[in-house]
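For this view, one protein chain was removed and the others were kept in their places.
Moving on to chain A:
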Amino acid sequence: MQARQLLLTAASMTLALSLAPLTLTADERLKHDGEFMVDGMIFGMPEARVFEEDYDGPPVVGETMTALPHLAPLTHEGNKTHEVRLDTFAQKIEVANGKTFNAWTFGGTVPGPTLHVREGDRVVFTMKNRSDEMVSVTEPVPGGSPFFSQLNENNYLKTEPAVSPMPHSMDFHSGTVAADDKWRTIPPGQSIEFEWVANYPGVFMYHCGTPSVLMHTAMGQYGAVVVSPKEGYDTDDQVDREYVIVQSEYYLRKHGDEYRYDHTAAMNRNPSQVVFNGHVNALNSEPLRANAGERVRLYLMNAGPNDTSSFHVIGAIFDRVWYEGNRENEWRGMQTVLLGASNSAVVEFIVPEEGSYKLVDHEFADAERGAAGTLIAGPRRQ
């Protein structure tokens, strides 16, 4: 066992030496004792810190944290460290016209805000479990991220503060760490801080991993991280529009005036609603916009928690598809992209003509339950 470990360590060191990026030395990218590089990627993050803080500031902090379907443009060169906060707390939201429920959320919305970083960037992440506080996301928040102003412009979830004390955790699929340390559960009133490096490009899910993980995710605790490849995608300078779409299911049953989580339905994979960006009407009341002849890029994430998505745009063909968002996984000319729960893709298509294009889950039972949206194309601009 020990000999094998030694061999592995020796192999990793060789790899690190032979594949270290030319621009930065390992010393410049490694931040803490115990970190090491394999294939130019950084592993060995320090232990998570669990603590109590007297914090009642903005629950979402980070200049590249945006409300769906926006994506913050990256303005930095090379790699940087992002200080990100995403608190967890309950929120009453609407998921379809007149249908509200008390969701467990990251940042107050379902799905939570999208974090955008570049491959190789480091994220220093803080989360306070504020599930026993009333937290508002509709007040103006100095020091908050673009998320708040975007949400205020189009608060289609009609968010209202709620209280639902519960232990929670955060699991970033974009992080490569020991889950029993970083993704550990914290009770109400506690905060956790940990770091991860975006070693792989792509579109990644984040979610709460506390048992029952089915209930915690179905209650709304998930969102997307977009990690742009360090070399970019080949079409970067041709893309006119970029949007993020997260598909997910709700399992709700009427209980008095409100809707509540239905565990039997969740176990039976019988969703009450299947949605893009958290609401059956999210991409219809505010359709995506483009013009004829433009190249549109969608960052697609199927958060599940249970079902697949057969994503299709009626009237268009995906000219480029990067499965999971990795530029090595390129497909061409696809009509539909099949995403299992927690799979993702970056897709591009050329908008053929002026008109209206439906975005659907082509598993039509799910489209009929809400997984449908619209892209409206204006006239061609020269």
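The criterion applied here is as follows: a residue touches a chain if its C-beta (ideal position, glycine included) is under 8 Å from a C-beta of that chain, and two chains touch if they have at least 3 such contacts; residues count from 1.
Here, contacts and distances are computed from a predicted model.
Within the choices "Formylglycine-generating enzyme required for sulfatase activity", "Carbon-monoxide dehydrogenase small subunit", "Acetolactate synthase" or "NADH-quinone oxidoreductase subunit 2", the name that UniProt assigns to the complex's undisplayed chain is "Formylglycine-generating enzyme required for sulfatase activity".
Of the candidate positions A:E28, A:E47 or A:E258, contact with the unshown chain belongs to A:E258.
Touching the missing chain, out of A:D33, A:D54 or A:D237, is residue A:D54. Residue in contact with the omitted chain (choice from A:A179, A:I314 or A:A365): A:A179.
Residue in contact with the omitted chain (choice from A:G44, A:P146 or A:P167): A:P167. Taking the complete complex into account, residues 50, 52, 54, 101-102, 104, 131-132, 134, 162-167, 169, 171, 179-180, 183-190, 209-213, 215, 219, 255, 258, 260-264, 267 of chain A touch the chain not shown.
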